[in-house]
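Shown next, in structure tokens, is the structure this report addresses.
Then we have chain A:
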Amino acid sequence: MFLEVNDVVAGYTKEVSILNGVQFAAEEGKVTVILGPNGAGKSTLLRTVYGYLKPRRGEVRFRGELLNGRRPSEMLRHGIAYLLQGHSVFPSMSVEENLELGAWIFGKDRQARARAIEDAYDHFPRLREKRRGAAGLLSGGEQRALEIARLVMTSPKLLLLDEPSVGLMPKLVDSVYEEIARLKDRKMTVVMVDQNVKKAVAIADQVYVLKLGANSYDGPQADFLLRMDEIVKGWL
Partner candidate 1 sequence: MQASGATAASPAAAPPASEARGAGLRKWAIVKIGLLLLAVVFLPPYFDDRYLTTILISVVFFGILGAIYDLMVGYAGLNNFGFAGVLAIGSYASALCQLNFGTTGWEGLLIGGIAAGAIGLLTGIITLRLRGLYLGLMTFFVGETIRLTISNLPQYTRGTLGLTVAPFENIFGIDFARGADPLNYYYLLLLLGAVIMIFMHWLVRSKAGLVWRALKEDETAARTLRVRATRWKLLNFTIASFLTGVMGSFYAHNLGVLSPLPTEFGVGRTVEVLTVAYVGGRGTLWGSFFAAALLIGIQEYFRGLGAWRLVLFGVLLILVMIFVPKGLARFKRLLL
Partner candidate 2 sequence: MDWSMLADPNILTVLVLQGLVRGAMYALMGIGLSLIFGILGVVNFAHGELFMLGSYVMYLVVGIFGMPFYLGIVAAAGVVFVCGVAIERGLVEQLRRRAGRDWISDSFVLTIGLAVVLQNLAHLAFGSRQYGVAELVAGSVPVGELEISLERLAIFGLACLAVLLLWAFMKFARTGRAIRAAAQNAEAAETLGIDVRNLFTVTFGLGAAFAGVAGALLISIYPASPTVGAEPLLKSFAVVVLGGLGNVSGAIAAGLLLGVLEAFTIFIAADGWQNVLTAYLVILVLLVRPAGLFVLGGKRA
């Protein structure tokens, strides 16, 4: 399996576990969506995969390699990118500086950095227009574009997205999901946590549902759509 989470137990304090033995797997080149009511442990699952939380039990494997105990700052070099919940641009730095930081792992390779930034500008022309402006002054949609551009500029293999459409104006929401669907064409694997069941499932291949830190459902998109009312009942 591309990404595999085996029987993981994790939590923020010693006394309380948020995840109680979660099983999860994502296939290469597919979009996997994780749904569930508030407090089900969806974001916690992503944070555990990314190393913000250490699993107390169980293991996380990426392309067969054990990720347990690795720190978040190592993940991008392994090809795993993470879109944080809410806005995460560096607000008082310019758009270009933000992108420079997005190319951080290229290190001293000036050419690779410049190329990645050019690609990002080609993909999001609006950002080129505002390259000198402070990122904090961009509109909500532009900030999200900058965040996604910054995330994919090193061509990661796996993207973890934590509620990518939350807090955006309704008319921008669709464009975000379109953008995510396009990432699939760029051979990227997507794992996405979302509250927006309909729109997320529309671009998903595989669907997981968590409840109270444990698996409640998993199956392909078509199956989920058939049984959606029954599954979703009670937590929407």
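The set was built so that all candidates are chains of the complex that A comes from, given by their letters.
What to note about this one:
As a convention for this text, contacts are C-beta pairs under 8 Å (C-beta built on N, C-alpha and C of every residue); 3 or more make two chains touch, one makes a residue touch a chain; residues count from 1.
What you see is a predicted model, and the numbers here were worked out from it, not measured in a lab.
For chain A, the touching candidate in this complex, among 1 or 2, is 2. Interface residues of chain A, counted against candidate 2 in their complex, comprise 50, 52, 71-77, 81-84, 88-93, 97, 100-102, 104-105, 150-151, 154.
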